[in-house]
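A protein chain is absent from this complex, but the other protein chains hold their places.
Note that the chains are named A, B, C, D and E in the order they appear, and that numbering of residues resets to 1 at the start of each chain.
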Amino acid sequence: MLGKIYTGFGFWDVSAWIAFFFIASFYALWLRSMGRRDYKKGTDQDEIYWSGNPVPEDGADITVPASSAYWGYKKAFTPFYNALVAFHSGITTDYAGWFVFVSAVICALAVIF
Amino acid sequence: MNWSQHLPALVVAFPLLGAFATPLFSLGGKFLRNLLFVAVSLVTLIIAFLLWRNVLLHGTILYVMGGESISLTLPSGFAFPVRIMFEIDALSAFMGLTVAIASFAGALFSLQYMNGFSGLHRFVSLYFLLTVGALGMSLTGDMFNFFVFIEIASVASFGLIAFWRDKPEAIEASFKYMLLSQISAMLILIAVGSIYGKYNFLNMAAIADAIQMTTVDKLILALLVSALAMKCGAFPMSMWMPDSYAESPSGVTCLLVTVSQVSLYGLIRVCFTLFGTVAQNSFIPWIFIVLGMMSMFFGVTMAVIQHEIKRLIGYHSISQVGYMLLAFGVGLSALHDPRALADYGFTALKGGLFHMVNYSMYKGLLFLAAGALYYATGTRDLDRMGGLARRMPYTTVLFLIAAAAISGIPPFNGFVSKLLIYESVFTVHPVLSAVALVTSVLTLASFVKIFQTAFLGPEKNQWKSVREAPAGMVLGMMVFGFVIVGFTLFPSWTISNLIEPAAKALVDQAGYIGAVLHP
Amino acid sequence: MIGNAPFIVVGVLFLMGTVAILSERNLVKISIGVSVIASAINLFLVAMGYRNGGAIPIHYLAGAHAKVVLPIPQCLTLTAIVIALATTALMLALIMMLYKHYGTLDVNEIRRLRG
Amino acid sequence: MNPLSVVVRKGCDIFAWFMVVFGANVIIHGDLTPGGGFQGGAIVATFLTFLLVAYGGNRLLSWVNERFYTSLVGFGLLLFIGLAFMGFPTSFFYNFVSVTHEAAMAGGAHGIIPPSGTIALMDIAVGIEVAGGLSLIVIYMFKGIRLYETSPVGTECGHDR
Amino acid sequence: MKKTMFIAAALVLGGIVWGVLDNVHPFGDPLKTPVDDYYIAHALKDRSSENIVTSLVFDYRGFDTIGEAAVLFTALCSVTALFRQGGRRD
Partner (left out) sequence: MMQLLHLCVLVLIVLAGFFAIWFRDLLSSALALGAFSLCMALEFYILQAPDVAIAEAAIGAALSTVIYIIALRACGQIRKGNGGGVK
């Protein structure tokens, strides 16, 4: 059941990973038990460090929206993404056109080779 | 009468009977209809499982529709099959089992998920017909029959994608898919007709035996490859995929994913078995590899910037299909060389097939979890979600399992199949492996994004009253979760019992032909 | 005399239908293009099964031992015709719903799903 | 579509019934003459088309009974797949009542069952199904126009809260 | 620009499809007909059906026909689901 899978270069064994999982979790628990005991809930230690940004009022939702995730990545690849989003134009005949185009290319390759 | 002989016909006929009987049963009220829905799906699953076991024990099964006896393939004096035939080798049975599992889980999920809609008896009929189409595509041994089943599956999916007809986007997505799929159906029909005109056969094994390597054959192969690659979502023709996956009801989406996998099955069946020697020596493997690389890379890069949950997961479908195309392309290029096949080709095929079933399972689970989120919150926009982990613990855990599996985090099953693919395609060229690794990293990044924005973080005031999804939906998700965990914990059992027979059946063209022509 | 004329007609019709799908902007015109392609393929299938001097594939009309045109393509064409009708009806139903929601039949304006 | 003049309407009345009879003829003699279940069913479905052209859709919709056509479709389909299932001891779709031509010529096919067996019976089943199904498609497309004219968009909200 | 490219692709595809059709076999002269000859010889003898096409549709290739009936039923279900009367929950 829990045998090895040979991939040609090496092998894959689940039991090793399960053992690794237990060792890693014990290590994490041990690290956690080494932590400081003078942490107190409800004091200043709980507060978020706002670093000059405007502090939201109490009860407001403070989550990072998904559109803001990987902002730098998106900024760096703006030209690429402009072209790619323009490619997904939403026009049905364009989609059909790409399909016909790829079919024509594959058929032309079949004639050539 | 021995019922186990008739399993191949029953596995298609039973859900078909269910579809035809649904209008009758829905007269008896909601309970009877739901009972039919679950019972027929469950029985189909059981039949598919028994069929798979029979194939594993006894080898390839033939079933002649309307023949006088089960073994009748050759009427005396004529050395060719004259009737429609189901030819079920290990690969077909494996696909049928995958479809049946996805169909059962989606049915359990849809019971509760669809409770706000009207016209549900039509939904149940269409759902069964979609199952029938996918099962028939994976089991049939006749080209025109394959076309008919592909049309059943397509028409049922148009109806199901547009089922929420008061939403303009649903109709739009359905129309886009319909136009593309009609063109592809026409191309398939031209190809089937040309094959018939040239060789006078429609049976796959007989065609595979008679096929020659002329230009017309290559053109027919090219038409089939482009049409089926569109159906399974290779990149420049894949724009319908996120649209229709995002707009269909979630219980249907998990089956649509599997139907696209069955189209991929048709593609490899055509390339490996039907056109065997023609395909492997020409440019076709490189078409597979180029399409696969483009699908992987562009699919995942589009997914990273999405902020609508089902659309994001839909773009991942394109990139995951790219992995399989890459693996099958490498396997196809190595097919004519026994040493290369033993060296890396067979591993690539195993990885591709294992990834196919893994993908069906975890992508189905992801779509179901997204549907559960939608059911609970009423929005699909990730910007508005947040902190749902406390309110929906089961969904969170199941989503986490599926996300870890799709991102290829060890020890989940997605990692195992991706490892097989990486190491085998590395032998052909390191660039292929590098693109696959980059894709995997970006996949992980986008799923971290979903998990962080939807489940983690402080609880939003808007979602204080959100409850966990109903029991039926959680049960449907658990079916997939159970399968994923099983594959994760017992990969070597899975590979030796499920994947390796299928891969052997894929490369064994002579066996496929011989089962029909030389019984 | 007639040569391969039916096959040429099939090619021309296929080309006309494809060009109509790709270049027209009206959804109904696009669906007419799909119908034309479907009919072209039906013609292809039937023309492929024709034998010169062949008779109708019905025994008492053809006579006992006459040469008969091939029956399988006609069987396939029957199936293909009904499938084409079913998909045409569904496509027109979708077009009706699209017009209801978007108020237009122009394909360039029906693009809420993009990006 | 507005109603046409009296002459056309009367003509359509008569011809529509002729179409039904002709379609039934094509269906029943499917195994003997050109035609069969699909063709006959489509001809029978033109009955509704005639009435639609003659009387206009709004009057037609007040006459037709959808439940009747739905039950036709269900009955035809269940009969078809039931006949297919009845071949099961041998195999799915086995033609379990047909006799060979010699036996039929020698008089071995007495009784109500035709010598071609399930071919003729399935013809009838498919004819019923196709006639009902095509009529129902036309009816529902017409109801679609009415839906478009009367009800506003977005009445059904699904589970959107 | 894009449109021109697509039309050119359509021309190429149309030409290739015509090339396929033209080279399958000459019109009116099928090269191989073993399966069809089997049907022509056996349809009347085994099944006593005068019309070969009907015997093909409902007996030899009957499984295709049930698929076709299923396609029609599917389209019917889809059309009725699209034009259903909304608001009623059943």
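The definition used in the following text is that a contact is a pair of C-beta atoms (placed from the backbone, for glycine too) under 8 Å apart; a residue touches a chain by one contact, two chains touch by 3 or more.
Here the structure is a predicted model, which means the values were calculated and not measured.
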| item | value |
| --- | --- |
| Interface with the undisplayed chain - residues on subunit E | 51, 53-54 |
| Chain not shown, touching residues in subunit D | 1, 26, 34-36, 38-39, 42-43, 45-46, 49, 52-53, 57, 134, 137-138, 141-142, 144-145, 148 |
| Residues of subunit C in contact with the chain not shown | 1-2, 5-6, 9, 12-13, 16-17, 19-20, 24-26, 28-29, 32-33, 35-36, 39, 42-43, 46-47, 49-50, 54-58, 69, 74, 77-78, 81-82, 85, 88-89, 92-93, 95-96, 99-100, 104-106 |
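The rule we apply is simple: only the chains that are shown with their structure count from here on.
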| item | value |
| --- | --- |
| By mean Cα position, the chain sitting nearest the middle | B |
| Centroid spacing, where centroids are CA-atom means, of subunit B and subunit C in whole angstrom | 28 |
| Centre-to-centre distance between subunit C and subunit A (centres being mean Cα positions), rounded to whole Å | 46 |
| Chain centre separation (subunit B, subunit D; CA means) in Å | 35 |
| Contacts with two or more other chains, residues of subunit E listed in rising order | 3, 6, 10, 13, 16-17, 21, 24-25, 30, 33, 35-36, 39, 44, 50-51, 53, 57, 59, 61-68, 71-76, 78-80, 82-83, 85-87 |
| Numbers and ranges of subunit A residues touching at least 2 other chains | 85, 88, 92-93, 96-98, 100-101, 103, 107, 111 |
| Touch list for subunit D against partner subunit E, complex | 30-38, 73, 77, 80-81, 84, 92-93, 95, 98-104, 109, 115-119, 122-123, 126, 129-130, 133-134, 136-137, 140-141, 143-144, 147, 151, 155-156 |
| Residues of subunit A touching subunit B in the complex | 1-5, 7-10, 12, 14, 17-18, 21, 59, 61-67, 69-70, 73-74, 77, 80-81, 84-85, 88, 92, 95-96, 98-103, 106-107, 109-111, 113 |
| Partner subunit B, residues of subunit D touching it in the complex | 70, 73-74, 77-78, 81, 84-85, 87-95, 153-161 |
